[in-house]
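Got a structure for you, questions after.
The complex is shown incomplete by one protein chain, all other protein chains being positioned as in the whole.
== chain A ==
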Amino acid sequence: MVTTPLLPSDYLDLVSPLRAGADLCGRIEAVRPETGDAATVVIRPGRGWRGHTAGQYVRIGVDVDGVRLWRAYSLTSPAHRQDGRITITVKAIPDGRVSNHLVRRAKPGTLVRLDQPTGDFVLSRTAPAKVFFLTAGSGITPVMGMLRDRELDDVVMVHCAPRPQDVIFREELHALVAAGRLRLTEVHTATDGVLDIARLDELVPDWAERETWACGPTGLLDAAEDHWSEHGVQERLHTERFRPGVVVAGEGGEVTFSASGRTVAADGATPLLDVGEEAGVLMPSGCRMGICFGCVTPLKAGAVRDLRTGGITEAEPGVLIQTCVSAAAGPCDIER
């Protein structure tokens, strides 16, 4: 009542964005390079942070060139770090807007949005006697969170990376090996080629008896799932996939209007507003020329093309599109 139409929190956010009760945020306190293209970001989370279990990931909203983009990254800090900070470790991928921003441009002091941590890629409460970590590239990040969190009796790890200098946390891993806490095999794919899953018999002879956590590119995980199933031990394999699928933008495609449960084929030139209206979907509309924003609708999956600029917008949580100037660029799902 005192602050209508705003809320008191809108004013408090100006001075204390990390306070209890605020929308969850964090402040970047440091960015430390790990390899040529990976860095660890140290974040002080807001008071509302509920804490994580090692191996979980967090969704983080970063403003890149002024645009809020959300990505999920595994937490690499142990649960309950003394100083209350959390870390994520990010590998810059080609054309990755968020990853390149975090690795190369993010500055201490910047606020980022956070979600509560989530994910079931975690160690069981009572640690298994024999553990196997199978990782590749940045797939090492959730596993590093686990290694830092708990001392395990018998751990074997096979990690793939192009070259020795590309192995994230290499020094720390080798220190663990030296301390006798870890047995590690590095597979350098630039010289050795991609890991043939059949080689596990030779690298880790007792792999089938070990509780296994695998994280890496889709190819590796698909191969691992097949392999474990073939040997009838799939219940011992836990996997974590970073990218469910890559959107391939094309010309037109199947458009799903998920709220009304309709799917129709659309070409790459017809505005989705027209496509929806023809299909009998209740579409909000306004100027029908891209100026009034009366037609904005969430894009749940797929990609659309802006008919004015040709630019592609891909689905992400929170992405709204103007249906009157957007056409299907491949299959897509819009919430109407």
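The definition used in the following text is that contacts are C-beta pairs under 8 Å (C-beta built on N, C-alpha and C of every residue); 3 or more make two chains touch, one makes a residue touch a chain; residues count from 1.
The working rule: contacts and distances are computed from a predicted model.
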Listed names "ABC transporter substrate-binding protein", "TatD family hydrolase", "Fatty acid desaturase" or "Transport permease protein", matching UniProt entry of the absent chain: "Fatty acid desaturase"
Touch criterion as defined above, residue of A:V2, A:A20, A:A179 or A:A198 at the omitted chain: A:V2
Residue among A:A30, A:L69, A:A127 or A:L203 that touches the chain left out of view: A:L69
Residue in contact with the excluded chain [from A:G48, A:P217 or A:G290]: A:G290
Contact set of chain A toward the excluded chain (per top definition): 1-6, 10-11, 14, 63, 65-69, 286-287, 289-294, 296, 308-309, 318-320
